[in-house]
Each structure stands twice: as structure tokens, then as C-alpha cells.
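Structure first, then comments.
And then chain A:
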Amino acid sequence: MPEIIFDDQQVRKSLKRMAKAMADDEVYLVGIRRGGSRLANALQKRLRKQGVTVWRGDLDISFYRDDLEQTSLHPVVHSSELTEDISGRHIWLVDDVLFTGRTIRAALDELFDYGRPASVSLAVLIDRGGRELPIQPDLVGLQYTAPEDALIDLHIEKDHEGKSRWRVTQRAR
Partner candidate 1 sequence: MKHLFGIAELSAERIRHLLSISASMQGINRRSIKKAPALRGKTVINLFFENSTRTRTSFEIAGKRLSADVINISASTSATKKGESLLDTGQTLAAMQPHALVIRHSLAGCCHFLADFLPHTSIINAGDGAHEHPTQVLTDLLTIEQALGTTITGKVMTMVGDIAHSRVARSHLLAAQKLGYHIRLVAPKTLLPVQVERFGCSVSHDFDEAIEGSDIVYMLRVQNERLASACCFPSVREYHETYGLHRQRLARAGDHCLVMHPGPMNRGVEIATDVADSLQSRVLEQVENGVAVRMAVLTECIMHRDAAAAEAAENEDEDDED
Partner candidate 2 sequence: MKIDLLIQHGRLIDPASAVDEIADVWIHDGRIAGTGCFSGKAKRTIDARGMIVCPGLIDMHVHLREPGQEWKEDIASGSKAAVAGGVTRVCCMPNTQPCLDHAGVLAQLAARNQAVGLVHLHPIAAVSKGLKGTELTEMRELAAAGAVAFSDDGKPIWHAGVMRKALEYASSFGFLVIQHAEEPTLTAGGAINEGWVSTQMGVPGMPAEGEDSIIARDIMLTRLTDARYHVAHISTAGAVAQVRAAQQQGLKVSAEAAPHHFALTEEEVLGYRSDAKMSPPLRTEADRQAVIEGLRDGTIAVIATDHAPHHEDDKRCGLECAAFGIVGLETMLPVSLMLVREKVLSLSELIAKMTVNPARLLNLAAGRLAKGDIADVCVFDPDEQWTLDRNRLYSKSRNTPWHGKTMQGRVRHTITAGKLVFSLPEAS
């Protein structure tokens, strides 16, 4: 059984804090599919409320993974969509859970096949530790040290009133 490690309230609080830290004249958010994209959408909503102009893009890193031969492709591979040119822009790369850093490595590779950004910063909701590459986040919502074999998942579900509920769980592999 998955165990809840952060509840809706804790997630909402950190989202608010992250949006505040990101706020600028304009922000370019690039989510990593699929969890990072949902997080980027949530951040976009909060940034817009603050009057920030937000650009959005999404990356599907399937074809950039370093373990393509060991894992199978998710049956529904989404296109990467970066409609607005990234060259010369300051990019926020957004993901839900930061673990080994390999996903971020793949995302950086793919991002640079779209253009040459002025800078790339990394925002993650949860940093669970366990890095295998020299990659560190610039903005972290929730810090949590998980056992190496644990799986940390971010969920967003509608309750009976149709209201979104956030939840972060941990389960054994």
C-alpha cells in the first residue's frame, strides 16, 4: 500500500511558494511529460494570477532516454511541443520528482535540439535525493529523503465535489 508522505495542503503551500520565487516579467515553463507538465500547468495558473506572462512548452524525453533498451516505451508517447522559440530565453525546466538526474540530462539534451536558451533553471516539486549525475535543482518545493528502492509518485485527483486534490505517496518497488 502506498503511504502518503505529503498531503494536498502541503503541496499547495509549496506550489504557492515556488510560483512566488519564479515570478518575473515573463516566465517560460517547460514541463517534462507527464508529471512535470501537470506541475508546470499548476505553476502557470498561479503565476498568471500574479500578472506574470507565462510561456509553456512540454518535452517527451522518450527518445532521449539512456535506458531505451531496458524499458519499454510508454504506449502513448506524446509529442514534445515547444511552439515558442526557446533561443535566447530563460527557461524553467519543471519536473515533479527529482531522483537520479538522468531524466533531466535527457531533457537538457532534447531542449538543446530545439535551440540555444540564454539559461536553463530547474524547478522540482520533490527532491528525494539519490542523484547519479551532477545535477541540482534551483528551486525545490518539498525536500524528502526516500529509501533508494522507494517509488515516489505525485497524484492529482478530483474529490467528490470535483475539486482537485494533490497527494505525494511512497511505495516499495
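The rule we apply is simple: a residue touches a chain if its C-beta (ideal position, glycine included) is under 8 Å from a C-beta of that chain, and two chains touch if they have at least 3 such contacts; residues count from 1.
Per the selection procedure, all candidates are chains of the complex that A comes from, given by their letters.
Fair warning: this is a prediction, and the values are worked out from it, not measured in the lab.
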| field | Candidate from this complex that touches chain A, chosen among 1 or 2 | value | 1
| Which residues of chain A touch candidate 1 in their complex? | 34, 38, 41-42, 45, 60, 62-64, 68-69, 72-82, 109-110, 113-115, 155-158, 164, 166
